[in-house]
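All protein chains but one are shown in place.
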Amino acid sequence: MSIFFGVDYYPEHWPRERWETDASMMREMGLQVARLGEFSWARFEPRMGEFHFEWLDEAIEILGKNGISTVLGTPTAAPPAWIIEQNPEILPVDSDGLVKSFGGRHHDCQSNPAYREHVGRLVTAMAGHYRDNPDVIGWQIDNELGNSHENLCMCDSCKAHFQQWLKKKYKNVETLNREWGTCFWSQDYDKFEQVPVPRKTPTAHNPSLLLDWKRFCSDLIVDFQDFQVDIIREICPHHFITHNMMGLYDKTNYFDLGRNLDFASNDQYPTGYYFESGEGQPDFEISACLDFIRGVKKKNFWMMELEAGPTGGAIIGRTPRPGQLRLWTMHCVAHGADTIVYFRWRTCTVGTEQYWHGILPHSGIPGRRYEELKKTIAEMVPVMEDIHGVVTKAQVAVLFSYDQDWAFQIQPHHPELSYVDQIKKYYDGFYKRNVLMDFISEKDDFSAYRLVIAPLQILMTPELEEKFENYVSNGGNLVLTMRTGVKNINSVCELDRELPGNLGRLSGLVIRDYDCLLDMEVEVEWKNGRERGKARKWCDIVTLKGAEVLAEYKEEFYKDTPAITVNGFGKGKAFYIATEPDGPLMDRLADYLISELSLPNWGASPDGVELTVRNGRKNDYMFAINHTNKAQSLKIDQTWRPVSPGCQGMVREYGVEIFARAAREDKNGQ
Amino acid sequence: MSIFFGVDYYPEHWPRERWETDASMMREMGLQVARLGEFSWARFEPRMGEFHFEWLDEAIEILGKNGISTVLGTPTAAPPAWIIEQNPEILPVDSDGLVKSFGGRHHDCQSNPAYREHVGRLVTAMAGHYRDNPDVIGWQIDNELGNSHENLCMCDSCKAHFQQWLKKKYKNVETLNREWGTCFWSQDYDKFEQVPVPRKTPTAHNPSLLLDWKRFCSDLIVDFQDFQVDIIREICPHHFITHNMMGLYDKTNYFDLGRNLDFASNDQYPTGYYFESGEGQPDFEISACLDFIRGVKKKNFWMMELEAGPTGGAIIGRTPRPGQLRLWTMHCVAHGADTIVYFRWRTCTVGTEQYWHGILPHSGIPGRRYEELKKTIAEMVPVMEDIHGVVTKAQVAVLFSYDQDWAFQIQPHHPELSYVDQIKKYYDGFYKRNVLMDFISEKDDFSAYRLVIAPLQILMTPELEEKFENYVSNGGNLVLTMRTGVKNINSVCELDRELPGNLGRLSGLVIRDYDCLLDMEVEVEWKNGRERGKARKWCDIVTLKGAEVLAEYKEEFYKDTPAITVNGFGKGKAFYIATEPDGPLMDRLADYLISELSLPNWGASPDGVELTVRNGRKNDYMFAINHTNKAQSLKIDQTWRPVSPGCQGMVREYGVEIFARAAREDKNGQ
Partner (left out) sequence: MSIFFGVDYYPEHWPRERWETDASMMREMGLQVARLGEFSWARFEPRMGEFHFEWLDEAIEILGKNGISTVLGTPTAAPPAWIIEQNPEILPVDSDGLVKSFGGRHHDCQSNPAYREHVGRLVTAMAGHYRDNPDVIGWQIDNELGNSHENLCMCDSCKAHFQQWLKKKYKNVETLNREWGTCFWSQDYDKFEQVPVPRKTPTAHNPSLLLDWKRFCSDLIVDFQDFQVDIIREICPHHFITHNMMGLYDKTNYFDLGRNLDFASNDQYPTGYYFESGEGQPDFEISACLDFIRGVKKKNFWMMELEAGPTGGAIIGRTPRPGQLRLWTMHCVAHGADTIVYFRWRTCTVGTEQYWHGILPHSGIPGRRYEELKKTIAEMVPVMEDIHGVVTKAQVAVLFSYDQDWAFQIQPHHPELSYVDQIKKYYDGFYKRNVLMDFISEKDDFSAYRLVIAPLQILMTPELEEKFENYVSNGGNLVLTMRTGVKNINSVCELDRELPGNLGRLSGLVIRDYDCLLDMEVEVEWKNGRERGKARKWCDIVTLKGAEVLAEYKEEFYKDTPAITVNGFGKGKAFYIATEPDGPLMDRLADYLISELSLPNWGASPDGVELTVRNGRKNDYMFAINHTNKAQSLKIDQTWRPVSPGCQGMVREYGVEIFARAAREDKNGQ
């Protein structure tokens, strides 16, 4: 039997005499796996080289006796105090040059050679100890790599590693000078050793340096993970290895991070972390995260941490409403999770996260959350048995590029413009219409998709230009937007050619002027002369070179010039969206593309009610998910029959209704 | 004759030839005491060991000849430049590890041994010099201890002292590990020397460490004061010693700070310091501060600095309106001040506080403020002669706990929730109804009070549980609120028992779920079905175990569950307020409790008009204080006769009317 449900468990937080109780309560709930050991270095190795796994062995055994397998986390996200005492140079340094203190987690520098040595010793010992434990099935490396390291570390070790990284990339410093354009502000380097890390400087750093710094930081994190992966693969070839990612968190390139993993995992806390809003994450954003994680390895994934109670540090989030734990579970499954691991078994009574709630409250007495999850598991197991391992494929793809993202982090153009936000806006336009989407990278094959949406392709290579052209000329449909083809891959603006560079041919237009919409919007009218919306943040001013106009600006000195165009190119079409469409305009655009390109979708649904399908071996399953706090009506095609009886055309607040129909042969989603 | 009025005076700021003028103007105004020497270290000891008190002797003599006694301030809040040059390690270090510069005041580390040596030498010399001066009557230690030291100091000396403090508290590091729960995030310590001060760390520190850090900082300040107290007591046993506190300023435990003092003093600047609002401090807040300071030593206190002109640093406050200086004087007296010392004699022409105005303007020419205070003093002296030394006792007590306060500073739960704010909200509910209140600590006797209000008792000990139970079972009435009994005294959540722990028995309920109201409110209905208000910030979700419902939530999934309950327990009652009541709900609650428990109060008065009473030897005095900028009508019980004639049922804007009646035997307030 496959593993569908599990829990994150920290036996070291609880008295030994509670462990059996916990394990049997887990079993009764239907859990099959526990993640252990993730932050326990000080208990594994209280003194250098002196290892104590016996307590964990015992916990694993107790769980195993209750039918619960173990995934081990390497505890390298929190080096113990004795390591910091012995090698204080491990502490990370911020962009001011200030050393951060021991006392939270991630108080380490991932390039530091002393730290690597400690990590290597511990992981080798751990892998050796558990290679033959029958209850251990796999590993999670570290925890949420990149998290809490934001803007860290800029220590001397990182500086030396950055310079090495640059030397490897550019070979000689003259090339770096040329590629970065160091002639600006007299920044020519004589040797790599002169290149700074981007500590605070009067004014601002060269954007080419900043972009390479972000790439270096991502590569360093990947290297830090793979250093551990290599050790474990060698010792435990029969165990799987994964890592718990964070959806669209963008400090590390997850396509790279996923390369050496068996599958991707994800952590998701729908009510939020920092509580900018009590509402938590909007559902379209969570859906995008899940679809993105499915895209990392092009296959189904684990939820390694799914919220099971109010989140909280110094501030505490709203409590999950009745039904929400069930909803979040089904939401994840609907978007490609094969296994759901809840965070965490019991709310910890100590430490920084003592208000980050688990399934059980501090008291350890099962309550509302335990009961709801127990029922949910019972309800879901039959469905999961059928769908497990089957990947649902979309016909629309969103191109996600860390390079483009980082380029816009460095130079957002408009104060509110971000690449990820723009990706989400396009995603939401189609998501609201129940269109299934995949996320892909520039390196993936486009040809499987009827439509590829590629916003803000500001950094461009000849290879990617050619790939876009081939895709469209062979019948693909491509959405490009403002700020495409502006720069080369090292963030240097293109010389001697007009925007959007060679993609102007594909798009049938040229951009000779543009306008950043600070504190203003510009009216846009759809070609039918009736529907209107707003251009936001940026207007490319288009000169047509063959493209057809779909919408026009209706204000400013570029009144009556194109805002949205389409250009037939070979067997396909290239769309150019010269601005950020506001809600109504995005709606119009999505409707147009769905209808024009006959994109499959699961029909209309009330606002906040999502319809999505996962394919199974025997059946396809439609999940009708009501993300709102009101009951909503539901009209589902008659070909679908309710899996749970009693659905009367309504779905309750935070409710999910599941429908099934016989699986179609091609397993191709919509 | 006792001392009723005085002034803070800095002769060193003014030419020698002005001193006689100042002294005779003070005498004419009715002043009897001056505080001197508070920031004059560089003038006392311009070079190490070379003391110059002759100039101050002269000033004291001139004042003495005018009938003005002297209180000496030890000038240890501003070590001179030569000390910093000689021992730069005295400079304080912030949470980033940055050293603060000489140039303001409080540029010192209170744990630093070199600084202690300098302080000891100076204070010893000063005490020796003034022990027999007949014009010197007492001492103020340092100035507003804790002020400007916020988040300072985290230097190596403080780190060593913190580790010593922990060693003293926990004896061995295993106990610390267990009590702090260092198993979380792998923070076990091998020795106390590994424990960090809470400098900035990636993510956040362990809340147990943070709580102990706050206790250590408070203890250090107390120790720094008592180091001086001990020297002076030894040398000048016939002088009183006090310290100028800052109301509800919460960086130092004032109950501890007051322990070795003869009486507490307070500084109050009603128009404000940082001018978040031009309105200044609301009157209920000032009243709470005064009542609190009265509670520190359970006796009357001095105002050591009372605002006598616009306050100001870089920004200047609104000028006191005509009548306000009189009002503030009487307001302080009404709440228990026996002596009023105005800050300061004359607005300084130099330095950082050159816009912090005194009684006289920069010009030195008496104006509006001088005249108003002179009249006020003449008016007040007869009253003060009668009330001096008589403490008015309340029947309602507000429990104030620094531990609870600090616990909520570390983890506020809701972004706008603070312990002090919550205390003020309850205080205001009764204050608006002219109910006299005392502030007490957990260590005080509860039995003298008909009602004890104890909000947010998140940290709980068996002793306090028992004390609460005994108090109620013997006939006391206790208000507890949401977030009671959550943790032990070291900020570790209670294991294996439901909220609010043992106090659930007293309250007749159990809390199994709760909801942090981020960006939302929840409607609450009083049990009569008519009155409504809002639950704010947090809702405990109550399961009744015998308590009676007084009000219910009317929204969310906990609709129709209790928001406010009462439980009969022994001879008394325990009230549980499961949320923060908004204004209307707090009004309803206060009315209910006043009526239900027959709490004494001075009757109704218009908004912003306070009625409060001080007992005297011959008479009781009612102060009717109009804090508003409009004239207000006044209805006072006929048993009270106006002290100043001419009160015609009105009190002018910023006006005060005083009434008297023959004193009752028990001196027991209301």
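Letters A and B name the chains as they come in the text, with residue numbers starting at 1 for each one.
The working rule: a residue touches a chain if its C-beta (ideal position, glycine included) is under 8 Å from a C-beta of that chain, and two chains touch if they have at least 3 such contacts.
Just so we're clear, the structure is a prediction, and the values are computed from it rather than from any experiment.
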Practice task
Identify the residue among A:C516, A:A604 or A:A662 that touches the chain left out of the display.
Solution key: A:C516
Fill in the blank from the handout: Among listed residues B:R321, B:K443, B:K559 or B:K635, the absent chain is touched only by B:R321
Exercise for the section: Decide which residue listed in A:E385, A:E498 or A:E653 touches the omitted chain of the complex. Expected result: A:E498
Handout entry: Residue of B:F51, B:Y249, B:F275 or B:F557 in touch with the missing chain, whole complex considered
Key = B:F275
Practice task
Using the touch definition up top, pick the residue from B:L166, B:C348, B:L451 or B:L518 that touches the left-out chain.
Solution key: B:C348
Practice task
May I ask which residue of B:S95, B:T124, B:S148 or B:T543 touches the chain that does not appear here?
Solution key: B:S148
Problem - Chain not shown, touching residues in chain A - result: 96-98, 180-190, 193-209, 410-415, 486, 492-499, 512-520, 556-557
Completion exercise
Where chain B meets the left-out chain, the residues are 10, 12-13, 39-43, 46-47, 75, 78-82, 84-85, 92, 96, 98-107, 148-149, 152, 275, 277-279, 310, 312-319, 321-322, 347-355, 361-365, 367-368
